[in-house]
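Of the protein chains in this complex, all but one are displayed in their positions.
We call the chains A and B, going by the order they appear; numbering starts again at 1 in every chain.
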Amino acid sequence: MLGASVKEEVNQTEEPRRRRRFVLLSRLKQNKVAYISLWFLVLVHAVVFIGPLLWPYSPEELTGTGALANWSLQHPFGTDDLGRDVFARMLHGGRVTLLVGLCAMLFSLIIGTIIGACAGFFGKVVESVLMRITEAMMAIPNFFFVLVALTVLGTTPFMVVLVIALTGWVEIARVVYGETLRWKEYEFVEAANAAGATAKRILMKYVIPQILPSIIVSGTLAIAWAILTESAISYLGLGIQPPTPTWGNMLQNSQQYIWTAPILGVLPGVAITIVVLAYNFLGDGLRDALDPRFAKK
Amino acid sequence: MFRFILNRFGQSIILMFIVTVITFFLINLAPGGPTGVMRMDASPEERQAIVERLGLDEPVLVRYVQWVGNAVQGDLGTSFNSSEAVVDRIADRLPYTIELTVFTIIFSVIAGIILGVISALKRGKAADHVINFSSVIGLSVPSFWLGLMLILLFSVELGWLPSSGVGPRGADFDFAGWASHLAMPVLILSTTVLPNIVRFTRSSMLEVLSQNYIRTARSKGAKEFIVLYVHSLRNALIPIISIIGVLIPRLLSGAVITEAIFGWTGIGTLIIEAANGRDYPLIMGITVVITLVVIVSNLLVDIIYSQVDPRVKNMA
Partner (left out) sequence: MIKKWWLLLTVTFIALFLAACSYGGDEEADGAESGSDSSSGEAATGGSVSIPIVADPTFNPWHPNAYAESNVINRVIFDGLTKPGKDLIPSPDLAESWETSEDGLTWTFNLRDDVTWHDGEAFTADDVAFTFNEITLNEELGANSASYFGQVENVEVVDEHTVQFNLSSPVAALPAYLSFNTEIIPEHIFQGEDPWNLTSFNKENPVGTGPFKVKSYTSGQSVVLERYDDYFGDTAKLDEVEYKILPDANTHVAQLLSGELSIFALDDTSAVERIESAEGVDVNGRDTNRFFWLIVNQQQERFQDVKVRQAMEYALDRQNIIDTVLQGYGTIANAGITPALSEYYTDDVKQYEFDPEQAKTLLAEAGWEDTDGDGFVDKDGENFEIVFDIGIQGDLEAIAQLVQQYLIDVGIDVQLNTMDWNTMIDKVVIQRDYAMTLNWWRYPPDPDLKAYMHSDFADQGNNIPAYRSEEMDRLLDAGAETSDVEERKEIYDEAQKLMAEELPYMFLWYPQEVQVKRSNISGVPELAFGDTLHYIQEWYMEN
């Protein structure tokens, strides 16, 4: 049941790539929540990447309005504990947060795809070594490692992204590994192999494109995970450091004002939650759309 | 079975070795040193004296070999920052983390199965949507933020639950105090695993419900349906055991944040203290112990699973 529908698509060699992607989008449209999430995320990204260019205040400058001011026309979200414009900080913070999520996801994808694809494609020793490493990474409660690594190595943005990525690739590697195993059995891959194409070429040209949709799904969920992890390490003071705002460190900083200005915590908290929620819905929607059983429903 | 365990044992030793090498060199080669050395008003002479006392003037490689030599004999060294045996410090704290995670697993499994089954039975109805939506929210909220909000609500505004600590222990133990201290940490920690269990239960229940014999029984009448249904439910739930194995590392990761929020004096707060104070032996000890906990609990889960589920009995 599982193989049949897929095989049909694949046997038309050049066709399936475009078709699968097209099918994915049209199926996604049927899932309202996921579809709305997609457009919501496009909107959020547009706002945090373009908004700061239009907004007159920088996130670090002291506005002169004073600290913890209430909302007003100049400062729609008021000012923070040091007298900076919270709206500007939310915009810039969102930009940094989403960038951290995207970069960490990309790193994870690259590592996970290489490891998963190599393990699945080459088999034998390569497979057992790479998969043992993957299993080992799964077995370690990685937050302990993240905590120690960031404490001693410092919390530069690069380190934060790297450490998040280093603990986030495992899931992706497993998905890619499984898919590679499946796809390398197909005739067009075997044909290419017989024709003497290099392993790199086969992987890049024939295998990876086929599993791209699964990678996209994993990537979407990986962003959600990376954003949450950044906020969690910020809680321990190990995320990206002030004065650069992120939603995570704004949330962490707001804890002190939990009594006097709870709004400072509510804003970034809600922002993180809905963005992660949207990514999760989108990821779930994409996964459902990919599921061959979907067609039956 | 025996070969299976032996095989796993061999893998675990390699895993432990890799973990200790990475951690040891990471912490020892990074800038900054143990807090005793790094006191701001210490004179250079005081600093030098402490460095020598702690043996930090030896090359890192030598220290690693010494550490491994002692560790295989069960001696994890002495904590830099408290001068107590690392083993004792961990033994003080580990039970609290185990208590927290075990109760979280119990709570999550019970609540997860109940919600998952309801969701499957009410597929497509309002209850299903609400449960689905809530579990995605549970996965999406920063848990520390949710924790702080709960503290604000239940401790500050309503004054029902204590905001921090593990509650009265030993001679002063009382059930109500204990349960009230445990409630919020368990709730917060369960957000890391509960949604997965709900989803897992739901999908395996849907699978069961779509089997032909269930459909037939259903059409024949209620009594037969219930008998068959309850019977197959059991089979549907066996895989839950395997998912617990996968979730244990995640629970322990989540415990770090949860313990920090609620002042729960487990291994999570200890690793934070150790990392901040650059207490090298303590960091190493915790890393070893936590990896061991994961390995052992995964092994247990696999063994139980292979005993319960006839299909995987011969996996060894």
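Assume a contact is a pair of C-beta atoms (placed from the backbone, for glycine too) under 8 Å apart; a residue touches a chain by one contact, two chains touch by 3 or more.
Model, not experiment: these values are computed from the prediction.
Among B:V21, B:V60, B:V102 or B:I226, only B:I226 touches the chain left out of the display. One chain of the complex is left out; on chain B, the residues touching it are 30-36, 38-50, 52-53, 78, 80-84, 89, 92-93, 110-111, 114, 117-118, 121, 148, 151, 154-156, 159-166, 169, 174-177, 179-180, 183, 226, 260-261, 263, 265, 269-270, 273, 276-278. Contact between chain A and the absent chain runs through residues 60-62, 66-67, 81-83, 151-152, 154-155, 237, 241-243, 255-260.
Everything that follows uses one rule, which is that only the chains that are shown with their structure count from here on.
Chain A and chain B have Cα centroids lying 24 Å from one another. Contact residues of chain B toward chain A in the complex are 11, 14-15, 18-19, 23, 26-27, 30-32, 136-137, 139-145, 148-149, 152, 246, 249-254, 256-257, 260, 271-272, 275-276, 278, 283, 286-287, 290-291, 294-295, 298.
Across the complex, chain A meets chain B through its residues 132, 136, 138-145, 147-149, 151-154, 224, 228, 231-232, 235-236, 248, 251, 255, 258, 262, 265, 269, 272-274, 276-277, 280-281, 284.
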